[in-house]
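Structure, as structure tokens:
Note that one protein chain is taken out, while the other chains of the complex remain in position.
Now for subunit A:
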Amino acid sequence: MTVTTAGPVDDGVLDVVVVGAGVVGTAIARELARYRLRTALVEASGDVGDGTSKANTAILHTGFDAVPGSLESALVHDGRRRLTAYAEEAGIPLEPTGALLVAWDEDQLAALPGLAGKAKRNRCDDTEVIGAGELRAREPRLGPGALGALAVPGESIVCPWTTTLAYATQAVRSGVALHLNCRVAGVRPADGLHLVDTARGPLRTRFLVNAAGLHADDVDRMLGPETFTVTPRRGQLIVFDKFARGLVRHILLPVPTAAGKGVLVSPTVYGNVLLGPTAEDLDDKTATGTTADGIARLREEGRRIVPELLDEEVTAVYAGLRAATGREDYRIDARPDRRYVTAGGIRSTGLTASMAIAAHVVDLLADTGLALGAPRTLAPVRMPNIGEASLRPYRDDRLIAADPEYGTIVCHCERVTRGEIRDALAGDIPPATLDGLRRRTLARGGRCQGFSCGAAVRRLFGAGR
């Protein structure tokens, strides 16, 4: 098993290098791990899933509102099916809450049947338009003025952090080399190979996959003339206290109108409630900060959708950047002449589609000339559970009896035990930062944000590395 964070990278000839360890790159690496190939996954950050993949709304979409006939529509549909099954197998928190697309005015109400038709064309057949009375029965805390809704029972919520980590862990256990702190700075042709210049020295590879998210255009440019540009579209989100969880039963989606997309209210698998995202076109790919305007606008919308939400404390505020490319579809292309596949423009559905994107990219690599050989079974993974819907260690008497460290709660708000923190620090892909530890365990991520546990968590983190 190879996970490196420093020092020169291996200098043998690789079959495939995947650039970017977000949810897309890790899924691709995992798919490649089925074959007897020398594959490396290289990531600029010190951790996997440290870009857009850690900061989204965590919905496993049906694709009901995709552009029918698009690649995105196909891959979201297929990806949802695959990830739902994989979540079960790998222990990724997932809750099939269903969604309600709530209409707040006559125009939105009038748009619902059209959206139901579009859903059908996206192979999402079980939507249903419901009236105001039925809507209120299903979602009693909704604000006044809701006129009706389109019910989309197939939408779920999922843990984006565990998903990415599960893909990466399984890839690494199955033979993929993961190189962190390894930004790719350039790609040159050399003796029929790609010479990939990284922050930790050169890598030579026969095939190259670009899964660099917001920087997919920069990496693409390293291989030739510009084919697309990525414009970051920021989405700010507010996470409300777990006391808000009882206020919402479904994902409450806005009806997209000419006036814009609107914001959603959604439960999370950790038991919080999300409000967001905004949609702001920017040109700075590092602008993941939140703004006073963004927060104010979200609160205004939230007050209208579920008024009582605003009475609860806020646990976190964050922002993620969607990789918009000006095309209403993914940019997944193969260039056989360059033995190169790019998976770019995975804007707002990449978490859902990740496994299908991976399968598609591997097919394209085969078309490009990569001989895959016969697939093997992947090494199994079973992720620690950080979701509310399944048994957490602090509630598991048998586990505590076997190892009392699971009975020692360190992070009180999120009930994270010393056993879980120890396991994360000793994991195949250990966290590089306190935030990385939070994404693996929830430690320090609760309502007190470390007031009571932070120092102890910091100490365990420092000692465990």
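In this section, a residue touches a chain if its C-beta (ideal position, glycine included) is under 8 Å from a C-beta of that chain, and two chains touch if they have at least 3 such contacts; residues count from 1.
In the analysis below, contacts and distances are computed from a predicted model.
J.: Which protein name, taken from UniProt, belongs to the chain you can't see among "Thioredoxin reductase", "Dimethylglycine catabolism protein DgcB", "ABC transporter permease" or "Sarcosine oxidase subunit gamma"?
T.: Missing chain, per its UniProt entry: "Thioredoxin reductase".
J.: Just name the one of A:138, A:173, A:338 or A:412 that touches the chain not displayed here.
T.: Counting the whole complex, the residue in contact with the absent chain is A:412.
J.: Tell me which residue among A:288, A:325 or A:441 touches the hidden chain in the full complex.
T.: Of the candidates A:288, A:325 or A:441, A:288 is in touch with the missing chain.
J.: I need the residue numbers on subunit A that touch the omitted chain, in ascending order.
T.: Against the missing chain, subunit A presents residues 239, 243, 286, 288-292, 294-295, 313-318, 394-395, 397, 400-401, 404, 407-409, 412, 415, 433-435, 447-452, 454-456, 458-459.
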